[in-house]
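Below: one structure in structure tokens.
The complex is shown incomplete by one protein chain, all other protein chains being positioned as in the whole.
After this line comes subunit A, so read on.
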Amino acid sequence: MQFMLLFSRQGKLRLQKWYVPLSDKEKKKITRELVQTVLARKPKMCSFLEWRDLKIVYKRYASLYFCCAIEDQDNELITLEIIHRYVELLDKYFGSVCELDIIFNFEKAYFILDEFLLGGEAQETSKKNVLKAIEQADLLQEVRHNYFL
């Protein structure tokens, strides 16, 4: 996977994760282009589209669009599954997640994503393990936090 973007129906970016190093300018350009393209699509259209030399896989959950860019040979359906799995993880972590959760705890959303994907590849397929790792890391953070306050 090359990158993952989360954006709202209004086109506001909520989360971006790049697995290829690009300059900010390029990232912005790509983001703008993709958000426009995806938002312009009607609900009944299919979840895949070809864009430059990449394939874009996106899915809408409530008001949020989850959008991934994969390479030509990658499997679109497993990418959809990755998106779904990530949504499930967010859901479990926040307890029926909504857009606001991600807006206000955007760093947590990143941490969960980082436990789930690494360098664009799924690193942990077990939901339980991902959540366990996050909880423990959070615990570590809490303890230290309290200690130093």
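In this section, a residue touches a chain if its C-beta (ideal position, glycine included) is under 8 Å from a C-beta of that chain, and two chains touch if they have at least 3 such contacts; residues count from 1.
Following the convention adopted for this analysis, contacts and distances are computed from a predicted model.
Undergrad: Looking at what's absent rather than what's present, what does UniProt name the missing chain, "LLGL scribble cell polarity complex component 2", "AP-3 complex subunit delta-1", "Alpha-endosulfine" or "Cleavage and polyadenylation specificity factor subunit 2"?
TA: When "LLGL scribble cell polarity complex component 2", "AP-3 complex subunit delta-1", "Alpha-endosulfine" or "Cleavage and polyadenylation specificity factor subunit 2" are compared with UniProt, the left-out chain turns out to be "AP-3 complex subunit delta-1".
Undergrad: Tell me where the left-out chain touches subunit A, residue by residue.
TA: Residues of subunit A in contact with the hidden chain: 13-19, 21-24, 28, 41-42, 44-50, 73, 75-78, 80-81, 103-104, 106-107, 110-111, 114, 118-119, 121-126, 129, 133, 136-137, 140-141, 144-145, 148-149.
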